[in-house]
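I'd like to ask you about the structure that follows.
With one protein chain held back, the other chains of the complex are shown just where they sit.
Showing chain A:
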Amino acid sequence: MIVEKIFDVQDLSYQVGDKEILKRISVEIEKGKYITVVGPSGSGKSTFMRILASMISQTSGKVLFNGKTVDSYEPTEYRQRVSYAFQQPTLFGKTVRDNLMFPFEVRNEEFDESKVKQYLKMVNLDESYLDKSVNDVSGGEKQRIALLRNLIFPPEVLITDEVTAGLDVENKNIVHSMLNEFNQRGLTILRVTHDESEIEASQDKITIKNGEVVDNV
């Protein structure tokens, strides 16, 4: 079987001043995988993920996405295909609707309310949430809504940076089942986590320590 690489990272380094945060990382990521990136705090995991998402650029080395360097893609088009979800997201505007409208605005498309309502159901939120004030949603709900912003137009890769940190078990389970479902539909997921149960449940892992990949299973 031919393995299709979605990312091919070659000799990737990232430096801030004299400090080397990532040191010549080389790793390949297969299409459709659900990979957990682990390692101690400050090891460079988030920096690695942000480079993959083109939120920052590497100091040297290159990242190939579907065989082409990330720099050869138009940045906004690339980030619609490789979406990044933050640990503590902020909600935009006044209502949940403003947030779920945003991906449509990005693509200059008309807001599809019925589609959005279906997605809300997927994360156990009923349609009344659409007009809820962003100040009236809990931390767990906020994270679910934020993830929906990433997934309403499914990207090819979703990068999540500790998105379940601080969530209760119920919220974690909702997020897990949503991400599993998308992964089964073909979405490649790269997640950073410190959660022991998530790490244990992972089949594919990349371990980063002191800016280097020490284990790639």
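In this text, a residue touches a chain if its C-beta (ideal position, glycine included) is under 8 Å from a C-beta of that chain, and two chains touch if they have at least 3 such contacts; residues count from 1.
Simple rule for what comes next: contacts and distances are computed from a predicted model.
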| item | value |
| --- | --- |
| Undisplayed chain, where the name is taken from the UniProt record, one of "ABC superfamily ATP binding cassette transporter, permease protein", "DNA helicase", "TldD protein" or "Peroxidase-related enzyme" | "ABC superfamily ATP binding cassette transporter, permease protein" |
| Of A:34, A:84, A:129 or A:182, the residue in touch with the unshown chain | A:84 |
| Hidden partner chain, touching residue among A:55, A:122 or A:165 | A:55 |
| In chain A, positions touching the absent partner | 53-57, 71, 75-77, 79-80, 83-86, 89-90, 92, 102-103, 105-107, 146, 149-150 |
